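Working notes, structure below.
A single protein chain has been omitted; all remaining protein chains appear in their positions.
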Amino acid sequence: MSDINKVVLAYSGGLDTSVIVRWLQDTYKCEVVTFTADIGQGEEVEPARAKAKALGVQEIYIDDLREEYVRDFVYPMFRANAIYEGEYLLGTSIARPLIAKRLIEIANETGADAISHGATGKGNDQVRFELGAYSLKPGIKVIAPWREWDLTSRETLMTYCAERNIPVDFAGKTKKSPYSMDANLLHISYEGGKLEDPFWEPEEDMWRWSVSPEAAPDTPTYIEIGYQKGDPVTLNGEALSPATMLETLNKMGGDNGIGRLDLVENRYVGMKSRGCYETPGGTIMLRAHRAIESITLDREAAHLKDELMPRYAKLIYNGYWFSPERRMLQAAIDESQDFVNGIVRLKLYKGNVVVVGRKSDNSLFDEAIATFEDDAGAYNQKDAEGFIKLNALRLRIAANKGRSQLS
Amino acid sequence: MSDINKVVLAYSGGLDTSVIVRWLQDTYKCEVVTFTADIGQGEEVEPARAKAKALGVQEIYIDDLREEYVRDFVYPMFRANAIYEGEYLLGTSIARPLIAKRLIEIANETGADAISHGATGKGNDQVRFELGAYSLKPGIKVIAPWREWDLTSRETLMTYCAERNIPVDFAGKTKKSPYSMDANLLHISYEGGKLEDPFWEPEEDMWRWSVSPEAAPDTPTYIEIGYQKGDPVTLNGEALSPATMLETLNKMGGDNGIGRLDLVENRYVGMKSRGCYETPGGTIMLRAHRAIESITLDREAAHLKDELMPRYAKLIYNGYWFSPERRMLQAAIDESQDFVNGIVRLKLYKGNVVVVGRKSDNSLFDEAIATFEDDAGAYNQKDAEGFIKLNALRLRIAANKGRSQLS
Amino acid sequence: MSDINKVVLAYSGGLDTSVIVRWLQDTYKCEVVTFTADIGQGEEVEPARAKAKALGVQEIYIDDLREEYVRDFVYPMFRANAIYEGEYLLGTSIARPLIAKRLIEIANETGADAISHGATGKGNDQVRFELGAYSLKPGIKVIAPWREWDLTSRETLMTYCAERNIPVDFAGKTKKSPYSMDANLLHISYEGGKLEDPFWEPEEDMWRWSVSPEAAPDTPTYIEIGYQKGDPVTLNGEALSPATMLETLNKMGGDNGIGRLDLVENRYVGMKSRGCYETPGGTIMLRAHRAIESITLDREAAHLKDELMPRYAKLIYNGYWFSPERRMLQAAIDESQDFVNGIVRLKLYKGNVVVVGRKSDNSLFDEAIATFEDDAGAYNQKDAEGFIKLNALRLRIAANKGRSQLS
Partner (left out) sequence: MSDINKVVLAYSGGLDTSVIVRWLQDTYKCEVVTFTADIGQGEEVEPARAKAKALGVQEIYIDDLREEYVRDFVYPMFRANAIYEGEYLLGTSIARPLIAKRLIEIANETGADAISHGATGKGNDQVRFELGAYSLKPGIKVIAPWREWDLTSRETLMTYCAERNIPVDFAGKTKKSPYSMDANLLHISYEGGKLEDPFWEPEEDMWRWSVSPEAAPDTPTYIEIGYQKGDPVTLNGEALSPATMLETLNKMGGDNGIGRLDLVENRYVGMKSRGCYETPGGTIMLRAHRAIESITLDREAAHLKDELMPRYAKLIYNGYWFSPERRMLQAAIDESQDFVNGIVRLKLYKGNVVVVGRKSDNSLFDEAIATFEDDAGAYNQKDAEGFIKLNALRLRIAANKGRSQLS
């Protein structure tokens, strides 16, 4: 079993992917290249180097991808106001194509003929990694150990570690969470364990990035976010890079109990799954972006975006970032953002993100026309009669022919 | 100027529509029938009778439409999770078709040849009233005084009252709000005045239905809503009629600072407009309905609903409730709700509506399959490989032919 | 290898499925039940009985499903004006769910625990059969020999026949076509062989159901189709059952060179594929249905149907007939067809289907309003000004704020 010579592994430095390093070496008799990325998961990535070395890895990649991640993936997605199934901000989904892209780049640089990852055969992440990889390098081989091996219980895994001298403290010093967790700059997620009962409310100490609304300060925090072409560029007047913007908003949001979400979602592989998420900065950015669009975007452009959004969100959820159809939708969305500039003022308070003001040099809000006061002829109310009459014409003809719209 | 013999007026009992009664009598030399509905606006409707009589009206209709309103309009709309422009719960929009329907019924009963309303020529309500009326009775005449008369300032209106002996205390005893307000069981709205500056944050005492999150209780309220075929039918185990359900949720939501919204929306007549809304019960119902759907609705049914929703919401916003296209969408939506049964548990706290549990005999959440633990063969992880391979095939072929998905 | 006791096979009586009978018996040591359906493929189904008996089959089902096929599958689909990828009338796709349904019914009747079919692992039909089967009986096992066995060339297959005493004349007496063909009442299809070069024009004698336009009569045939609730019910004034209607239109269309199609389509499994189709009756029905809708359907209902159609067609193409999302779309479509009644007059001539007249008691075509002559006030041209002004308002505001719509 092996025509694989070298494989690039998405390596976290944790126990599971460390086992995978050894398992790949054993099973495929191949060289393993590790790739560890800082995408804002909040853990040091540098320790992965020593661990990889200890496993005999010779080519070790450790990259800080935070700015690229927010600039080229998170921001374009937020231009679309993307939400999956009415609630989920796609925090895991949007990080995967970047990992896939970097795996392929490293495969190209190192002459590897395969990539590998630690995602299970039941989840969405395997799909996102592999669709991304195949789209960028169609001949790449993909090894997904969780779909192949028989180390499917904690015991078999521990036995394997013991037999192969894999230090179990790779599992990390922090108390093991009962949940399957994943984090990047956009969010942290929790799955599994007691969450598998959708009627069970998670205990307070599951949440790691935010305080509860109850524990948040009793006084609100006001902030102002400045937008340019649909992207947040300033916070309270100060220009911030994409990653710094999101980090700062995560902090502010988390401090104010903002961004927790508890839902049951539909996975691409066909089953429903309970997930809990903390997305403090993203929750703020979504409200703020809609607010700046509300005064700067044309009505029909906004409605077209709203109708395309569920489809766009589904593409990202399902792993089709690197696809022609996502690019088409992105082209339409980006075309709409040229004038999405201005300032949004927000109040953060105990879980609430309240838009309290928006202004823009590109505002289409026209007080002269909107006013209930005298508008000096800016709008001719008599026009409304013709507007209604012609919009009603087809309905009147139908009614005249005896059709009833009462059920 | 008049081939109008009798006109049915949507009459609130307030000053403006009282002026309209007199103006119709004067201008069209016609008989006026008044129609006053209780749709949960929170004001007595019975006093309208004496006022109408004082104006010489002989046919006076006063109806309690609250149950019909929630059962036949609000509930069907909530099955769709309808939101206009990402935020607005359509509280004004959905009340209009019912008024239009009742105006036409009364016109039929009284032999009137016209209807009239007090909506301005700049807003959406004129469109909603008139499209509804034309769709149900195509030959009806519509008189919209605000598009016709010259009483466009407070002074001219007052002069008119003085000349015609219209008691100005019709304006009501309560301190005049600086805002244009409208209410029904689903919400109360505020427009105009200082809100016409979208960067101005409304002062606390504008809001009438809810306390601020700051003023809400420090301890959460937990509730359980029971659903049947997509509609809420029990609250904490007790069966409630539609109107009682919404009234109760309004009270609970308002007490917990829930349901305030401040936005800039796009009117059908073409301009942007600032509106503030309180929709306490509706805000709870939207979250709860999505939650019960999350475990009972098929994935693709849910996604189809999400893609159709913006269009459905736009139809209602624009006044097309009584239209073939709304009925088509309703048929699709209702088809999906047969199994949307079960219980949602929610936590209400200082502006937050948090879903903390959902359960259903019709749940499609399958723990045996979703589990990260051993699933005893319920799901074959190896299937995922073929699934990914074939979904990737078109992308790989394209990449093989030299197409890049990097921009 | 076998926990299978009894399997129901979709059996054509041809060589391939006869081999499958034997292969199933050999490989799974199980009893085989054959099911042969007349869905209008134009070949006798009764001979399949003797062949099955010769192979030792004891439970033999031979059904005439033609009326059910057209009434419950073809007609509902044509209400939607369904076309896949702008051209394909879904002639193969729509027959598959019926076969799947019948396989499951027979499995239930005979106590079989599996079904089997002769579709390859590269095509759409396997997906359609199996999705249908799983949706109707989730625990059913599916055996797809072409994905399992090694009889992948003509030689290995013939050797297998020789070894197992399967009479090769099961292949049929008619000269073997160089194409892979499939037929049912809606169409006949051709794939493979020289068609695999998309620049190659098929030779005239490939086509079996229609004469070429060149060979069609020099004088046109006029026909009138009567519709009720969106379905064709009369032809030239005579009531016809669904299957008879389609058979008759196939004959008329084929005689006039109508319904040939040559295209490259995208399969659900990921590759492009060349297909040629003859759909004479369907081609006529599609034009006729659109024509009767053109005078009886409301504009916005028609447009909504047009926007939903590609998605509906894709669902059928991909095999999701028995799915909640197809049922939702069907509910919307059927809701629109109540008044789609009337007569369409068509001219058939050398490949052309020309609509030359449509009339209906439910027509919404209003000569009084449409006329360019004096309309006696039915339509007030001045209404158009207000209609245009308000529709233009958002565009004018944007232009006033300096936005250009020139690229």
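Observations, loosely collected:
Going in written order, the chains are labelled A, B and C, and every chain counts its residues from 1.
Keep this in mind: a contact is a pair of C-beta atoms (placed from the backbone, for glycine too) under 8 Å apart; a residue touches a chain by one contact, two chains touch by 3 or more.
Given the structure is predicted, the values throughout are model-derived calculations rather than measurements.
For the chain missing from the display, the contacting residue among B:N5, B:N108, B:N236 or B:N380 is B:N380, taking the whole complex into account.
Of the candidate positions A:A50, A:A215, A:A239 or A:A331, contact with the hidden chain is made by A:A331. Not every partner is drawn; the one left out touches subunit B at residues 298-300, 339, 362-364, 366, 369, 379-380, 382-387, 389-391, 393-395, 397-398, 400-401, 403. In the full complex, subunit A makes contact with the omitted chain through residues 266, 269-271, 298, 300-301, 303-305, 311, 320, 323-325, 327-329, 331-336, 390-394, 397.
Although one chain is not displayed, its contacts with subunit C can still be listed: residues 81, 85-87, 101, 120-122, 126-127, 130-131, 134-139, 144, 146-147, 152-153, 180, 191-192, 196-201, 213-214, 218, 220, 260, 262-266, 269-274, 290-291, 294-295, 299, 302-303, 306-307, 309-311, 314, 322-324, 327, 343, 345, 347, 349-352, 354-359, 363-367, 369-372, 374, 379, 381-385, 387-388, 391-392, 395-400, 403-407.
Quick note on the criterion: only the chains that are shown with their structure count from here on.
This structure's chain pair with the greatest number of C-beta contacts is A-B.
Centre-to-centre spacing of subunit A and subunit C amounts to 40 Å, using the average Cα coordinate of each chain.
Between the Cα centres of subunit A and subunit B there is a gap of 31 Å.
Across the assembly, subunit C contributes 298, 300, 390-391, 393-394, 397 as residues in contact with two or more other chains.
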